[in-house]
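What you see is the complex with one protein chain gone and the rest in place.
For subunit A:
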């Protein structure tokens, strides 16, 4: 059975993972954290990744107890994501592939999340809610493609949460979404926000504009607390996500739901999804922060599946792409 090394660095997390025959042998990761009130810019993020990636590579091999000779394939995130960070990681993957004389595989980041979610949870054919800072999609597998049944028509739900965190100057350590979640637990008042589900899709940019404005007004007058706003934002956006997921499950006749992506770590989202699944007699699957949040092992796992199915990426075709749809990939490793 092959061992696959995976590089992930499409946003502010850089990870290197090793997967062998369905077992995660190593999965070290570093996060680029910016000061409160700020976000992460492509150039700075790329610099962060460049500074730590080789240390992470060594760490991964040591943790896995392997050498370069034991690795059968180098997988990396081809896209989607931020251009400079993606390119910084891809160039290292290409160099390593040449130095070690191993085949290269460009992996779709979204499919990395899905394949890791399937591996860890054992879900067979779930409706997937993929929610992160960069992506919000409802996905189901059909005829060799991960089909997008619903998605955001503007910004990702995680982006909405992260940008709201900046307004309140909430710390980005360990992540703004995590800190919003902790504050939301102390919220007592539900502030009515726009609820924008559009058929199978969702929209978050209007909610963000509204709550940014509301925050200034209502906090100044003492009408509500920052915790109330965090609570209200979560309840609103998560309810929207549950609705579009349920709609997709009804369409597909699906009895399984799988949450992947960094926002999937949120326990309130998992709780709301669990309630919906129970009402439908369906089963909910979710992973913990090791695999929900962007990591190298998920790229290695997707790469492992692709490698076994005979996929290879030539160096000439190994450029990154910031826009890479989930349904662009032919999923030849599934029936």
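The rule is short, and it goes like this: a residue touches a chain if its C-beta (ideal position, glycine included) is under 8 Å from a C-beta of that chain, and two chains touch if they have at least 3 such contacts; residues count from 1.
The rule is simple: contacts and distances are computed from a predicted model.
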Per UniProt, the name of the complex member that is left out, chosen from "L antigen family member 3", "Auxin-responsive protein", "Sorting nexin-2" or "Pyruvate dehydrogenase E1 component subunit alpha": "L antigen family member 3"
Which residue of A:11, A:56 or A:90 touches the chain not shown here: A:90
Selected residue (touches chain absent from view) among A:144, A:169, A:217 or A:312: A:312
Missing-chain contacts mapped onto subunit A: 46-47, 50, 54, 68, 74, 83-84, 87-88, 90-92, 94-104, 312-320
